[in-house]
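As you look at this complex, bear in mind that one protein chain is not there, while each of the others sits in place.
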Amino acid sequence: MGALQNLFVNLALFFRESMVNIGFSQLGIEATMDLVAGIGVLAVIAISALVLIYVERKVAGFIQVRLGPNRVGPKGTCQTVADALKLVGKEDIIPDRVDKVPFMIAPILFFAPAVLAFAIIPFGENMIPIDMNIGIFYFIAVCSLSTIPIIMAGWSSNNKYSLLGAMRSLAQSLSYEIPLVFSILGVVMITGSLQMSDIVAAQSDMWFIVTQPIAFLIYLIAGAAETNRPPFDLPEGESELVAGYMTEYSGMRWALFFLAEYAHLFIVSAMATTLFLGGWHGPILPSYIWFLLKTGFMIFILIWVRWTFPRIRIDQLLSLGWKFLLPLSLLNILITGVVLYII
Amino acid sequence: MKEVVDQGIKTQEIEVNFGPHHPSTHGVFRMVLTLDGENVRKVNPHVGYLHRGIEKLAEKRTYAQCVPFTDRLDYICSMTNNLAYVQTVEQLLDLEVPTRAEYIRVIVSELQRIINHCVFWATFGNDLGSQTALMYGFRDREMILDVFEELTGSRMTYSYMRIGGVAKDISDEQLKEIERIVDYMLDEALPEYHNLITGNEIFQARTKDIGILKPETAIDYGVTGPNLRASGVEYDVRKDQSYGIYDKFDFDVPTRDKGDTYSRYIVRLEEIEQSCLIIKQALNMIPEGKVQVKRVPKRPPDGSTYSSIESPKGELGFYLVSDGSKRPYRFRVRPPTFIHLMALEEMMIGEKVADAIVILGSIDIVLGEVDR
Partner (left out) sequence: MYGQGLLKGLATTLKEYFGGYTTQEYPDEYPNLPDTFHGSFELDVDKCVGCTVCDRNCPNSVIDLKINRGEDKKKEIVRFKVDLTRCQFCGLCTEGCPTNALKFNQEFELATYNKEDLILNLLAEKPTQTKPKKKKEVS
């Protein structure tokens, strides 16, 4: 069990030692290790996005009394691979009257924050890519970056649907960032640290969902809104705005948007696991398995919610954010502070 | 029409084209919306993208040959279209229909009403962003389609009604199957609809007090059917100008007072319930006998006639002018949804873009009937 428990940690140690044996310089070793970690993170993102798309479609299928993808590969498991290949092979269409430079880099910039956020996620015991002492702060900063590419995409597309979608996205991000931060603040107050490893360690005997249930709910709602998941998918609300800021995109650029959306879904779920569900803590099974199980559960809840609820309207969304979630999160902080002071 | 509040901020209005190829215009309807931010300022509906000239085509065909064309008016509910046309011709010919045929007509047209309202529920849910509703509604519709397929041979364009009866007798197994479906609709499907969508707080927030149509305005525009009843006017052709054998059945006409999208939605779901009850009564009362008149006169006498039925979408009427020949001299359809579309402006102005879609969904249009 111990070997499995530290599989990836030992793997990294083994690499490091073998490089020392070959006679690499200290700088070379660090550079190689960072490169390997970077590639590893990218692989995790790509694979998780592919798997998530398959899972989403399959769950949606089961909920909607149908089968979901079932043609390519056993039980349709290769469907997303086939779709991705198709999208890569498509012609890269850039409409005539778009603002070319922002149009072209927007999908790449949308993908970047997703990759950056993976740097601080504790995947398992001692398996955190970079354990920053301002981990949470970094996460919040990186997550709010994703609004700018959406505005870029919407503005440069030169399309009214895209513009409306981008404007909605801006309003949505502005109003949900604050409850999101405040909900995390409760956890930070209990832990007294912004470091991810400290937060996970603090939950070794009590998950924060028990002490901070309201914060968890606020985080879930605000997180769904941040990642434009239904019922908060107004920026791309299909029935009114066709596809919102993605209307003019096709082929690989569209696929990047799509992929990044699922990467964001993974990050929000992973952060929920880390902050409220005890991170990688769990009996018997290796830590990274526990982490994946909890994250998978969170993802299932988000998918389940998506395929159940109708879409909310923009003014209702804003009033929910400002008039309900914000006061509630402030109240939560107050209660947490009072309780901490008494104890 | 909501009051447009001038907020004293100078903003630029934009015009957005909704349709003809837009995910939620239910076909090829186009409306040009003038938007101030997210608010609708002007609505300009454009119809005619699906015009096939059915009224003109019918003038070149005999009375019996027109039946398949009526299928294609409102393709969601072909049965009631058939019935409305056939009934008008029978009125022109002064023809008596066998009792069993009358019962079959009631059963199939009430089943058709259930189908239409299932489709309405499904697409309305989809307009609001709940795609699961779409699948559930179509799943339940499928069962009735299977019965119709066995009865008529087609799944959507039935051409089942004949002048002086119906095309084919219904078997006892089919009647049993219909009874099973009706029980399923009442016991399982409708509670599920209410649990999934009606009770949902997001749904209620999205639909209540949106797109209000006052009873006076509704009557002025000639709005009929569930849309009128949602505004509080209790008018149902089945009750007020009873046709066929509807006076033998005991049923309620569900109404609401508010006239908002939620009322229009809930009235339709309650109509499913009432249709189920009518079918149950009809299944108990259906007699044995012929389903078609032996000889139907080919040439009606000179003259004109109008007759209408309560189609699932409203009052569907046919106006026929005969010049004594085999073919109708004039074949005119009074489509309910075309008239409902005219009242769109009253409901939409002052609402949000997202609501515009909900309002359009709530009046339940089918473009085949609007453009004819």
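Should a chain be cited, it is by its letter among A and B, assigned in written order, with residues numbered from 1 in that chain.
As a working rule, a residue touches a chain if its C-beta (ideal position, glycine included) is under 8 Å from a C-beta of that chain, and two chains touch if they have at least 3 such contacts.
It should be emphasised that the depicted structure is a prediction, and the values quoted were computed from it without experimental measurement.
**Q** Can you list the shown chains that the absent chain is in touch with?
**A** A, B
**Q** Using the definition of touch stated at the top, determine which of A:50, A:63 or A:275 touches the missing chain.
**A** Missing-chain contact among the listed residues: A:63.
**Q** Can you tell me which of B:33, B:47 or B:67 touches the chain that was removed from the display?
**A** B:67
**Q** Which listed residue (B:132, B:255 or B:274) would be found touching the missing chain in the intact complex?
**A** B:132
**Q** Quick one: say which of B:152, B:255, B:274 or B:305 touches the chain that got left out.
**A** B:152
**Q** Considering the entire assembly, which residues of subunit B contact the chain that has been omitted?
**A** 61, 64-69, 71, 132, 136, 139, 142, 149-154, 157, 159, 167-168, 192, 195-204
**Q** Which parts of subunit A face the unshown chain closely enough to count as touching?
**A** Where subunit A meets the chain not shown: residues 59, 61-67, 70, 304-305, 307-309.
Assume only the chains that are shown with their structure count from here on.
**Q** How many angstrom lie between the CA centroids of subunit A and subunit B, rounded to a whole number?
**A** 45
**Q** Considering the complex alone, what residue numbers of subunit A touch subunit B?
**A** Residue positions touching the partner: 60, 63-66, 160-161, 164, 230-231, 233-234, 237-242, 307-316.
**Q** Residues of subunit B touching subunit A in their complex?
**A** 14, 16, 22-24, 35, 38, 125-136, 139, 196-197, 200, 202-203, 205-206, 352-357
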